[in-house]
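First comes the structure, then the notes that go with it.
Removed: one protein chain of the complex. Kept in place: all other protein chains.
After this line comes chain A, so read on.
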Amino acid sequence: MGKRRKVILPPALPPETPDEEFEISDEDVEFFSENRTFTHFLAHFDRKKIDKHVTRVADKSEDEIERLYERRNRNNAPLDSRENDLQVDPVDALPIKTLDGKLQYRTTKKVRSEEGHASTDLTGEEDAEKQGTNLIRLTKAERNKKLKKEKKEAKKLKEDEDIAPNSPKEKIHSEVLKEVEEEISAEESFGVKKIKLAEIGMALLEDPEANIRSLKELLDFCKDKDPQVVKLGLMSMLAVFKDIIPSYRIRELTDKELAMPVSEAVRKTRYFEYTLLRSYKSYLQKLIELQKEAIFKLVVVRCMCTLLEAAPHFNLSEKLLAGTVRNISSSDDVIRKLCCEAIKSLFKNEGKHGGEGTVRAVRLIAQLVKKHHCQLHPDCLEVFLSLRFDEDLGKHENKAEENNKFTKNKKGKQEPMKHLPPSEKKKSKQELIAKTRGEVYADYKAVSFAPDSEKRQRMQSDTLSAVFETYFRILKHAVDASDPRFMPETSGSHAQPLLAPCLEGLGKFSHLIDLDFMADLMSCLKQLSGFRSGTHLQSKTFNVNSSGSDRSSNRLTVSERLQCCIVAFKIMKSNLDALNVDLQDFFVQLYNLLLEYRPYRDRGEVLAEALKTMLWDGRQHDMQRAAAFIKRLATFSLSFGSSEAMAALATLKQLLQKNTKCRSLLENDAGGGSISGLVVKYQPEATDPYLSGALASVLWELSLLSKHYNPSVSQMASNILSMTNLKPTQNIVNPSLIALNPIQAFWESTVQKELLKSMNAKVPPSLKRKRKRDQDMEYYVLDPQKLRNIDSQVIGEEEAKLRFEEHFKVLRDISENERLKGELNRTLASISLYDEFKREKREKERSVVLKSGKKKAKVLVKRSSS
């Protein structure tokens, strides 16, 4: 090989390089023997081509070679770059010796590594794909052939190298080489490894069955010292696995099966599966192992999540799941989001794993919550909201099948329509295709683990029980924490991070809750919403007096308490017939919570939702209660922003419409009429709506609300006021506003929405142009007296004269000062010039001396030569 190389001139060498220099080829060999990895690129040599090329080149004269080289170099970059990547151009692969004697092995590698830098941060796959496209041109057969050749060549190369160290000269250069090697290896080995990774990855993606063994090589990369390489390795393996993992689970073979003789194809497949499974296992092990190290954490989590999303059905998914769930409450936002997304996709795409993953994940989360005593990030419970439960599984199944059939039929029909078969041959082909498809489908049915409805039902109930177990645990925990007895232990601004998603979830799945739990659940919620059993009847005075302490004893925020009420009502609603629980306590709670609400601190939409579920949606209300709420909502809207007011007014209107008798509140009927309740006089501060005596009040608020700055509020208020004249049967006042439920009303007039309204830049015609031209001006804001005073403070002419004189003097002095400074500078400069002058003088003298000296010297030289 060395000989061959000698013939071709290294690119950087000038043509006049003496022949001795070509000894380098030996060093080359030595270098490669020491750096095995560097020979990888040699492995790609197409021997034939090299031979061809070399021989061709060798025939040429030196000049021709140069020209050849130049031309190739010129074309190289744009056109042949692909080829270069694939098969390293022999010329380019040769080392270059620079003028100072250093060897450059880089040219091609550099190009590639730079390329790599650009595109492989975390997406090794991209790189792989990019290069993969270059490979596509090769057919399989060609490739295999090539591979074999490469192997052979590599072997040969090794032998060559083994022989090479015998050369004596190599020792002389060894030290230099070592230096070079160190220099290079640091920067280059990374690049080389990256390229190697990409190549293996490509190969694997190209033909997984043939190259399955190289998974091991990839695994080796994950043991590298350089963390960067390990990361890349992990990512490449991820890409590979994502692609090659089959859509079925690989089953361990029984002994019996192993003993049976099988065909070549089966054996191959078995081998493939076996290797795949084994390396997958070790890959996962590696992941789990690396997870503990901080630098790899993100990469590992990303790998796990992606794998979980891509292959939740595959073997060992339990491990993946465990790893993901472990990080679901991570304090790192990115990691947490990744995990949550992975779990959510697991829940959403149940078809991929047949529901087993769901059950497992839910159970794991339940365990996690238990283990951490409900102190986790709320995100990890929010994933439950993406769970889906089929209530009628059997039906669904049938439907799905029908659907399937339908699509299948459709496809079957469509295809022949598309390509009208012109010949018999094609027809038979079509048939064949159809047949195969049928077979595949049957196979799939047999193998696929889409379980039957019974099994699915079982799994679903498992899931549900795990979910509710978690929810109840959280509720229980919250109840315990809110109990004043435990107060000192659980201090903290927000002791119940999980409560909000938990309540949300309960609201969502309320129809699935087992009736047995209902009573407990309700009492829990009652307690959480701030209501303490037994106390409410004790007396309202207690509540009024101790309202301060009462509020502090409940550590939940207003939004959370409102949510409790909402959940209770939702549960009630979805189990209407089965339950007979009085929700009155929750109404009391809402009645009081209206006072606790603070805009922007609490979530307004929750309030609106509470109003909707509890008051707006409700059927006929007790008159006392309805009146109390009407009054309170009206008062409420006087103190709060327009969106809250709108929500309240929408509710109020609905209440008035449903409870026709309450419309008496709109009229000032002296004496209260016939429908005054127990309490004769209205008690605005009462905590119990039943005892507020609201029926005796008048909705005076509306008159003020009709002056509201927000036109929609004032319109609403006037609308409600106009209900007075309606007969009890008449309902619709303004169809545009009737449709609004509290939540819509809330969102309609939020601050953000209000801000979107833009202004008309036109000047309204009624604007006055009040331009005063007369001397006697009036002042609007400023104090005219003060302004007039200014007049009198102006200095007189005499004073001004004096001051002007002073000013003149200052100016004159300044200019004088300037002039003087100029003069001073000039003088100083003159003095400093003296130095220069002296120096020049001296130089002149010296030059005279020198000249004469030189002359003398010349004369001497002449003399001696002659």
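Worth pointing out:
Definition applied: a contact is a pair of C-beta atoms (placed from the backbone, for glycine too) under 8 Å apart; a residue touches a chain by one contact, two chains touch by 3 or more; residues count from 1.
Simple rule for what comes next: contacts and distances are computed from a predicted model.
Candidate names were "Monocarboxylate transporter 13", "Nucleolar complex protein 2", "Iron-sulfur cluster co-chaperone protein HscB" or "Mitochondrial import inner membrane translocase subunit", and the UniProt protein name of the unshown chain is "Nucleolar complex protein 2". Residue A:827 is the one among A:285, A:349, A:436 or A:827 that touches the chain not shown.
By the touch rule set out above, chain A reaches the unshown chain at residues 547-548, 595, 598-601, 634-642, 645, 666-668, 670, 684-685, 698-709, 721-722, 724, 751-752, 754-761, 763-764, 766-775, 777, 779-782, 786-787, 790-791, 793-795, 797, 799-831, 833-834, 837, 840-841.
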